[in-house]
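The complex appears here minus one protein chain, its other protein chains still in place.
Letters A, B and C name the chains as they come in the text, with residue numbers starting at 1 for each one.
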Amino acid sequence: MTVRVQREDFDPGAEIAALGVGGTEIGAVASFVGLVRGGTDGVAAMTLEHYPGMTERQIAAMVDEACRRWPLDGATVIHRFGRLTPGDRIVFVGVASRHRAAAFAACEFLIDWLKTRAPFWKLEEGAGTSRWVEAKDEDDARAKRWQKED
Amino acid sequence: MTVRVQREDFDPGAEIAALGVGGTEIGAVASFVGLVRGGTDGVAAMTLEHYPGMTERQIAAMVDEACRRWPLDGATVIHRFGRLTPGDRIVFVGVASRHRAAAFAACEFLIDWLKTRAPFWKLEEGAGTSRWVEAKDEDDARAKRWQKED
Amino acid sequence: MKVLYFAWLRSRIGVGEEDLCLPAGIATVGELINWLKTRSPGHAAAFSDAGLVRAAVNQDYAGLDHPLRPGDEVAFFPPVTGG
Partner (left out) sequence: MKVLYFAWLRSRIGVGEEDLCLPAGIATVGELINWLKTRSPGHAAAFSDAGLVRAAVNQDYAGLDHPLRPGDEVAFFPPVTGG
């Protein structure tokens, strides 16, 4: 299990390759790459602020939870911070499993949870001003799909 | 939209990067890599036979259908044929979209359909014998999830 | 008419492709199968369990009642196992 919070870009191909070498029982690697969108309102750049320490702790807890819910052979989460421009990669989630259903479910679970639990905040720049992006109800709704009935 | 049926290996990172440059409106690239599993019965290798012509035609039709169902900015399907050994990559499915929900759904749709509609057959070698792999009911069930009620 | 066989149908029949002159009265995929079964013990073995055989006409999936026309490319194979 790999969790990295970093300013630098990452290489999705290298991460997928690393997930696939965890054993010959791995049949499926599902992955997700999130990119900065330009937007119709002409966003020129954004700065991702985060809470060092809590970020890694929360992401590690999400990965542990995914491993409890699905039979996984590997999981990698990388999230960037700092200034990014449209087209830049922001986030990578990759999951290896024997079967594809578990790989897809865990991958979606992790990105949905990242969106609603990992302490990152986006400050968008555009047309000479900047504004803090507001959280989306839609993201909360997607994350709630994974809540267990206890 | 890219469809390739080939003997050679492919580079998931290069395919994901190519999907991401389709425009600054792309926020999500979901992808899937299928690998040859060794299996507990000690499979040493497999040979993937296919129906040249029909394979490309059926995969292109699946990609068209995915584009009708979800708002996609790009889709790539690569499927190998020939002799492969455990750990080798077999199949790549990558989908780019503005939003991650569409990217994940279309990616799962394409791999589920590939498993049940693309004319490929696996001949497994192991312990001095070879046998044709049988289709799985589980794969049919997963593909049926996507059938529309007309 | 060009008829193709894949996977274990090919193994049992012994060839992957046949160019056949169909006798009169064979108008559907199902009728073609019934005629092919009479051609050799290998053909009979390949088509012995119709439930395990899939058909395509001109590279699209086709049912037993799918009509056949001169020049069609017909293929028979087991349920697919790619991906």
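In this text, a contact is a pair of C-beta atoms (placed from the backbone, for glycine too) under 8 Å apart; a residue touches a chain by one contact, two chains touch by 3 or more.
All values derive from a computational prediction rather than experimental measurement.
Contacts of the undisplayed chain with the visible chains, over the whole complex, involve A.
Within the complete assembly, A:R57 is the residue of A:R57, A:R83 or A:K144 that touches the hidden chain.
Residue in contact with the omitted chain (choice from A:V3, A:I26, A:L72 or A:I90): A:I90. Contacts to the hidden chain, counted on chain A, fall at residues 34, 48-51, 53-54, 57-58, 79, 90-91, 111, 114-123, 132-136, 139.
The working rule: only the chains that are shown with their structure count from here on.
Path length between chain B and chain C in the chain contact graph, taken as the least number of steps between touching chains: 1. In whole angstrom, the spacing between the mean C-alpha positions of chain B and chain C is 26.
A separation of 49 Å divides the Cα centre of chain A from that of chain C. The distance from the centre of chain A to the centre of chain B, each centre being the mean of the chain's C-alpha atoms, comes to 23 Å. Annotation for chain C: no residues touch 2 or more other chains. In chain A, there is no position where the chain touches two or more neighbouring chains simultaneously.
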